[in-house]
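Can you read through this structure? Questions will come right after.
In this view, the complex is presented without one of its protein chains, the others remaining in place.
Here is subunit A:
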Amino acid sequence: LPSPAALQRPLCLAECPGTGSAQAGRAAACQGCPNQGLCAAGAAGPDPAEAAELQARLRAVRHTVLVLSGKGGVGKSTFSTVLAHGLAADEDKQVALLDIDICGPSIPKMMGLEGEQVHQSGSGWSPVYVEENLGVMSVGFLLSSPDDAVIWRGPKKNGLIKQFLRDVDWGEIDYLIVDTPPGTSDEHLSIVQYLSATHIDGAVIVTTPQEISLQDVRKEINFCHKVKLPIIGVVENMSGFVCPKCKNESQIFPPTTGGAEKMCQNLNVSLLGKVPLDPQIGKSCDRGQSFLSEAPESPATLSYRNIIQRIQEYCEQHHSQEEKSI
């Protein structure tokens, strides 16, 4: 082995001011960085005309909730659909579910909407309605075949996300739920940036109990702090399994470092709830059925309902606080 030179970290990581910072693209360390142009443009804020357009389109949205995770496969889309169905159970509430996972859109299948297409009218793109009060938008509806791969770099994904916000005729909505892909990249930066035209109530962050997931979720929590996105709380999925035959409980994904509970304590964020593994959840997703309706007696359903209630309370509380301050 060659003898190691003094430790040198690449300049970009040590000195990057952060893409969300006011110095993004403008700090000395930004010279020569491939992102410099993008960051400098972003730091100046969205184009005022575009911002006005987005603001007008999203004016009638009362509450916006982002569903995030640093980690893939922890149940973001599953949770987003359960949240959407749960909120839409109140027929007086208008709910919208926006899927910005451009490469792996799961929402159409989970909502039983595979094969549906988006129609255009004079007022814009029409969401696809599952119920009268529950509309959905996803790139999945724009593909000619469900197996078509969307192999796009960041800028093209950002363009579609902007279109979803600007061109879809959402109408008056009580709750806009945004399902995201895993990570902390273009989609996440863009949705926070574009939604700055309206008000985001906060983010629900989804994890599973194991450290490999929590590791990525801590990064996501840091991302939220960096972009000043409030965190409504954390949901721990796949939290234990109760065998329907022998009723014994097993930890399929053991929380070797204390699970979401310990992480939430350490990072001072709310743990909204823990949802146990239930094979019916996966089945309902595959079949495009509402898990809450298919398995009303499941312990997972009880957990979900409690979590949904806490999210509603958070949104209503913050809304009334805002109204008081106006």
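In the analysis below, a contact is a pair of C-beta atoms (placed from the backbone, for glycine too) under 8 Å apart; a residue touches a chain by one contact, two chains touch by 3 or more; residues count from 1.
As a convention for this text, contacts and distances are computed from a predicted model.
For the omitted chain of this complex, the UniProt record lists the protein as "NUBP2 factor", which is one of "Proteasome subunit beta", "Phospholipid-transporting ATPase", "NUBP2 factor" or "Exosome complex component CSL4".
Considering the full assembly, A:103 is the residue among A:60, A:103 or A:252 that touches the omitted chain. Only one of the listed residues, A:126, A:198 or A:215, touches the absent chain: A:215.
Among A:28, A:49 or A:151, only A:151 touches the chain left out of the display. The chain that is not drawn here is touched, among residues A:70, A:240 or A:255, by A:70. Although one chain is hidden here, its contacts on subunit A can still be listed: residues 1-10, 12-14, 18-20, 33-35, 38-39, 70-74, 102-104, 149-155, 157, 181-186, 188-189, 208, 211-212, 215-216, 218-223, 226-227, 282, 285-286.
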